[in-house]
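Only one protein chain is missing from this complex, and each of the others stays in its spot.
Lettered A, B, C, D and E in written order, each chain numbered from 1.
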Amino acid sequence: MKNNDKLTTALDLPAVDPLPEDTQKYFDLCAEKLGLVPNVLYAHAFDIEKLNAFTGLYNEIMLAPSGLSKLDREMIAVVVSAENRCFYCLVAHGQAVRALSGDPVLGEMLVMNYRVAPLEPKQRAMLDFSLKMTKSSASIEEIDRQTLRDIGYSDRDIWDIANTAAFFNMTNRVASATQMEPNAEYHSQNR
Amino acid sequence: MKNNDKLTTALDLPAVDPLPEDTQKYFDLCAEKLGLVPNVLYAHAFDIEKLNAFTGLYNEIMLAPSGLSKLDREMIAVVVSAENRCFYCLVAHGQAVRALSGDPVLGEMLVMNYRVAPLEPKQRAMLDFSLKMTKSSASIEEIDRQTLRDIGYSDRDIWDIANTAAFFNMTNRVASATQMEPNAEYHSQNR
Amino acid sequence: MKNNDKLTTALDLPAVDPLPEDTQKYFDLCAEKLGLVPNVLYAHAFDIEKLNAFTGLYNEIMLAPSGLSKLDREMIAVVVSAENRCFYCLVAHGQAVRALSGDPVLGEMLVMNYRVAPLEPKQRAMLDFSLKMTKSSASIEEIDRQTLRDIGYSDRDIWDIANTAAFFNMTNRVASATQMEPNAEYHSQNR
Amino acid sequence: MKNNDKLTTALDLPAVDPLPEDTQKYFDLCAEKLGLVPNVLYAHAFDIEKLNAFTGLYNEIMLAPSGLSKLDREMIAVVVSAENRCFYCLVAHGQAVRALSGDPVLGEMLVMNYRVAPLEPKQRAMLDFSLKMTKSSASIEEIDRQTLRDIGYSDRDIWDIANTAAFFNMTNRVASATQMEPNAEYHSQNR
Amino acid sequence: MKNNDKLTTALDLPAVDPLPEDTQKYFDLCAEKLGLVPNVLYAHAFDIEKLNAFTGLYNEIMLAPSGLSKLDREMIAVVVSAENRCFYCLVAHGQAVRALSGDPVLGEMLVMNYRVAPLEPKQRAMLDFSLKMTKSSASIEEIDRQTLRDIGYSDRDIWDIANTAAFFNMTNRVASATQMEPNAEYHSQNR
Partner (left out) sequence: MKNNDKLTTALDLPAVDPLPEDTQKYFDLCAEKLGLVPNVLYAHAFDIEKLNAFTGLYNEIMLAPSGLSKLDREMIAVVVSAENRCFYCLVAHGQAVRALSGDPVLGEMLVMNYRVAPLEPKQRAMLDFSLKMTKSSASIEEIDRQTLRDIGYSDRDIWDIANTAAFFNMTNRVASATQMEPNAEYHSQNR
């Protein structure tokens, strides 16, 4: 199949074909490490500048060194996506939580109602802050940041929590607005 | 003043000092073209990788070629920020609307209640879509995209509307979660 | 394990032990047909009158002859439970949708955001009515019922849709209020 | 008038006629004790199995032995029905509160805004829990149950509060979805 | 009882005592015509200027010549007060609807859920506009006014509808914020 035969959103924006060499290498690396090329990458690949800008921020948020573990960040992704009811992100990041935690029930709890999950208080505070940012960011005040500091987060950690929660408030909306379709492989993995 | 004396959020994350040469040049360019260095750049400058990832996406969304004019994109920024009641973004992008439109009342209308603004139907549809994405993105369906197509937007334009509206749903939340303070100069400009 | 060692909610209300003969037979029948005894039955079994009253209505709603198929009823269960974010019911009835439809992705779509599911218009109308009942039942008027009639439902079907959607608005609330825990077996089934 | 001449909802589902002997006896008993046969019974009487399943659960919830008084249960019914703005249930159970309490103003307070009623703290806690279950059941956590225990409720009482509040979240929705009409006699009683 | 012994709100603001002659005459007139002096008048009577300003606007809104009948205006009062769940106004104006319409069930329907009331389309449109003004006034646009014109209201009528609905959005909030207590006599009248 050619790249431009594959549409992963409801918009008629096929990937450039062939992909530039660097992009193709990046996609091949994804396929090798993840077993698939996430559809969100195909969705952006109609314009390589846009793809690179998106992956640049994505990688900085999700993969760069941080006081938050990769699982922490994936948990934020799922809780934010659950509030926004984003199908793409719940499927993709729900799978990531199952994979990173080795706990398929935890993944389901975060997708359905994170309040039932048996979390450490520190993780729960991180997710409560992320949810408040999602539902009513304008009501966040110093007391909310101080609650995070009091339970052990640094100001740098708070930056990372805030930017991760905010990032998925962006991607959830792009995915829902364009009806982005997640890779079918996620559904059955790590169950 | 040294860069690291200037905190533009409630988090204790001073800019690296001195800034790397490329970053300093970019800030100098902002100062020259805008008359100020937007505080959002100082807020990210504690980590130059994060700054670059943010500006990479920002510039792609707001400045890259698009079927949407720069004013269109700033109008989306203000309407999304109004719904989210983000002080930083309303101040900064409200000024941008006043400057680009030459219509200070239009800027105020978008900040306060865009429904009172005398907009072209095409712009109104763009802003209605952006608001729906902001308030209830999960309820967007094909009919919403088709409404945009019917009034004259291409699928590529819809991508750009969606990504612009989504981007400010991210930045609004970072700004509110960290209490980012806008540059004081914006308030009196283009009134 | 004795029955009264098993608590399936956060309330200290163990099942009567031993169970009455009829109840034990019913539980054994569940185990045989479903491969498990649903925890909701243990939750009620501290009082056999309450258990019987609950199962009496449950069976009438979900199993009695109806113009709605069993899958239709399970789809209503999942969409209502998704709106109410009920962990127990999403797990149990999400599995039922996967099993009855043979379509694991459909189950996930209904759990996460039913609007992305490729449904027949008649099913979609049924679920839209169920969601409106869940979110704002007082705003239902004749036009909503007529919409169902126009797409092919009889008045008897409308009764069944209404009572199924209403029933899960009850059970969702009991499950969430008591922190009812779904059987672990559901999670990996029919993926 | 024959039974099947009497429609008490907007659906064309007349009662079976004649009613089975047991059903007729039950209706006669209602007429004798209450002075009327509640229309909700006629609404279900198109299918005697459904009528029996409904009355089985209704009687278990509202009439079975419990740590909650009958007035307590009727108060929950009214507060839940007020939140859901269910005309049928507010009329019928508002009358029950007036009758059981001998306090017509209390009935009106619960219908209109229970927060203005001069309640015992224990009753107020019961109604606050019922309202939270009605508005946002997924946000109920152990602290909510513990609040009830701390003010004197047993775990069994909490089960009964939860099931009563949940039951009216079901019946409110059936009544509103079918436009069930309350018996006219209720309006003027116990004023 | 002296005037200043009577507190009709939770604030310690007794009426001036004795009342000025004109005020006393007005209260006597109320007592003669209504059979009671509405508690809202006592609530304001700690400051006769405030009382006069309030009654001045009240009388202009509710009693002045208008294309809306007095019953129309009382119906708006009840529907707005129902949305705001204002105990004082629902009791007082619910009684007024019962008295003016001679239809006690209509009064209850408007208190509980006006959508179930069998209203003329013109009245229904008036109440729908009043409700939209109450819930989301910023979303009212020309199409909403045109809907009223199309069903037979003049621009002057629209002014009166808007001002009546707005007035009760004021009084509801004063009554709820001060816990204003309605005269007990209302409850049993016109049942």
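One rule holds for everything that comes next: contacts are C-beta pairs under 8 Å (C-beta built on N, C-alpha and C of every residue); 3 or more make two chains touch, one makes a residue touch a chain.
Keep in mind the model is a prediction, meaning the values are calculated, not measured.
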item: Options E:Thr8, E:Thr23 or E:Asn172, residue touching the unrepresented chain; value: E:Asn172
item: Identified contact with the non-displayed chain, of B:Ala53, B:Leu90, B:Leu127 or B:Ile140; value: B:Leu90
item: Contacting the left-out chain in the complete assembly, out of E:Ala15, E:Leu68 or E:Met133; value: E:Met133
item: Hidden partner chain, residues of subunit D it touches; value: 113, 115
item: Absent-chain interface as seen on subunit E, which is shown; value: 10-13, 46, 49-50, 52-54, 56-57, 59-61, 64, 84-86, 129, 133-134, 137-138, 140-142, 144-145, 155-156, 158-159, 162-163, 165-167, 169-174, 176-179
item: Footprint left on subunit A by the chain that the document does not show; value: 138-139, 141
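Note that only the chains that are shown with their structure count from here on.
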item: Partner chains that subunit B and subunit D have in common; value: A, C, E
item: Contact-graph distance - origin subunit C, target subunit E; value: 1
item: When subunit D is superposed on subunit E by its C-alpha atoms, the rotation angle in degrees, nearest 5; value: 180
item: Most distant chain from subunit E by Cα centroid; value: A
item: Interface sides of subunit C and subunit D: same vs different residues, half threshold; value: same
item: Chain separated most widely from subunit B, comparing mean CA positions; value: D
item: Distance between chain centroids, defined by C-alpha means - subunit A, subunit B (Å); value: 22
item: Where subunit B and subunit C are represented by their mean Cα positions, the distance between them in whole Å; value: 44
item: For subunit D, residues that touch 2 or more chains besides their own; value: 85-86, 138, 141, 176, 179
item: Chain-to-chain touches, reported pairwise for every pair that qualifies; value: A-B, A-C, A-D, B-C, B-E, C-D, C-E, D-E
